[in-house]
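And now, subunit A:
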Amino acid sequence: MFKRGVIVAGACLLVAMGGVGLAQARDYISIVGSSTVYPFATVVAEKFGRISSFKTPAIEATGSGGGLKLFCGGVGVQYPDITNSSRRIKASEVKNCNDNGVKQIVEIKIGYDGIVLANSKKTVPLNISRKELFLALAKNIPDPKGSEMVIPNPYKTWHDINPALPDNAIEVLGPPPTSGTRDAFMELVMEDGGKEFPWIKALGKKDKNAFKQICHSMREDGAFIEAGENDNLIVQKLEVNPKAFGIFGFSYLDQNSDKLQGTLVDGEEPTFEAIADGKYPVSRPLFFYVKKAHVGMIPGIKEFLNEFTSEKAWGDEGYLTDKGLIPMPKAERVKFRNDAGSLNNLSL
Partner candidate 1 sequence: MSDIDMDKTNKTIDTVKRGLARRYAAERRFRLFGLIAIVISLSFLVLLFGTVISKGYSAFQQTFVQLEVTFDRAMIDRDNPANSDFGGLVKAAMGREFPEVSGRKDKRKLNGLVSTGAVYQLQDMVSTDPGLIGTTNLVWVPADDDVDMLMKGHAKRTGAESDRRLDDQQLAWIGKWEQEGKIRKQFNRAFFTSGDSREPELAGIWGAFVGTILTLALTLALSFPIGISASIYLEEFAPRNRFVDLVEVNINNLAAVPSIVFGLLGLAVFINFFHLPRSSPLVGGLVLTLMTLPTIIIASRASLQSVPPSIREAALGIGASKMQMVNHHVLPLALPGMLTGTIIGMARALGETAPLLMIGMVAFIVDIPDSFVTPATALPVQIFLWADSPERAFVERTSAAILVLLAFLVVMNSLAVILRNRFERRW
Partner candidate 2 sequence: MRPVKKYGSEHRGTVGVITSENPRMTCRNVNVYYGDKHAILDVSIDIGRNEVIAMIGPSGCGKSTFLRCLNRMNDTIDSCRVTGEIFLDDQNIYDKKIDVVPLRAQVGMVFQKPNPFPKSIYDNVAYGPKIHGLVQNKVEQDEVVETSLKKAGLWEEVKDRLAHPGTGLSGGQQQRLCIARTIAVNPEVILMDEPCSALDPIATAKIEELIDELRAHYTIAIVTHSMQQAARVSQRTAYFHLGDLIEVGETKQIFTNPSHRLTEDYITGRFG
């Protein structure tokens, strides 16, 4: 019994070592990165795997930052070929890539994603400005008396901020700091909302850290609740508690349109059309980045790019729009399809 176990273990190790040899060649595309782009990239990958003769790419949701870190690790089969990102690559990340030998990167913008504030359909929709959202959710807010000081957020109900808003306690469920959605919300809502105060706007130019300190600190007294990365959980909680609001990507609102309604931000309802033509203010572009050195080394990258940038995928009526992606204008699509076709190098 015992001896047999040893033999089996030895055999397995041998098989494993044999596998190492095989691992030197990879025949599928490895994609990492943003969990916001994940639902779109996976749809394209699945289609690509089914209709082409190539294997289906493997896709991991590591977050935008985590994905770029893996992507920039170097050139070779053990590093991913493509990384998804819900924000543009930073100069520091490009430098990191270059330092590790990843010199040529192709940037493809795939469309837009709206971030929505939504609540249960059982209550009336809210119409709120970004300034009011900032006042509702920031840990410290400018002194209402007008001095250039911050005070701990005193507001308990929406009514306290604006008499036109309902007299309900402020209760917002949102993503944790590791999420790209949170990053985008900070930038597009909290920072822009804060900038409505002239002295904070001036501070933003003078002292970036102090500015971020004010705009990026969320309330910790229960008005803002970090609900984890699982957006479905937020949807469920909103159903149970009609007075609460949730922050998540547009696709979740789209899929749950029978239960949830989007809050109007600066008077704009978060609809497909409003996000597509840029009227809805809280939207961000989505990207993916391709390692040029891997094209030709890993089979199918060019074909995958071709599928992703085709009109039937990301066009106005493409299958990605069914999944909630908001397409770019036609001209932009043509530009990025050309970039993908000729593998143009990224320029910041």
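In picking the candidates, the idea was that all candidates are chains of the complex that A comes from, given by their letters.
Rule of thumb we're sticking to: a contact is a pair of C-beta atoms (placed from the backbone, for glycine too) under 8 Å apart; a residue touches a chain by one contact, two chains touch by 3 or more; residues count from 1.
This structure is a prediction, so every number in the text was calculated from the model and none was measured.
Student: Pick the candidate that touches subunit A in this complex from 1 or 2.
Tutor: Candidate touching the shown chain: 1.
Student: Provide the residue numbers of subunit A that touch candidate 1 in the complex, in ascending order.
Tutor: Residues 1-2, 5-6, 8-9, 11-13, 15-16, 19-20, 22-23, 26, 28, 30, 32, 38-39, 41-43, 45-47, 49-53, 55-56, 58-61, 77-78, 80, 121, 229-232, 251-252, 254-258, 317, 319, 322-324 of subunit A touch candidate 1 in their complex.
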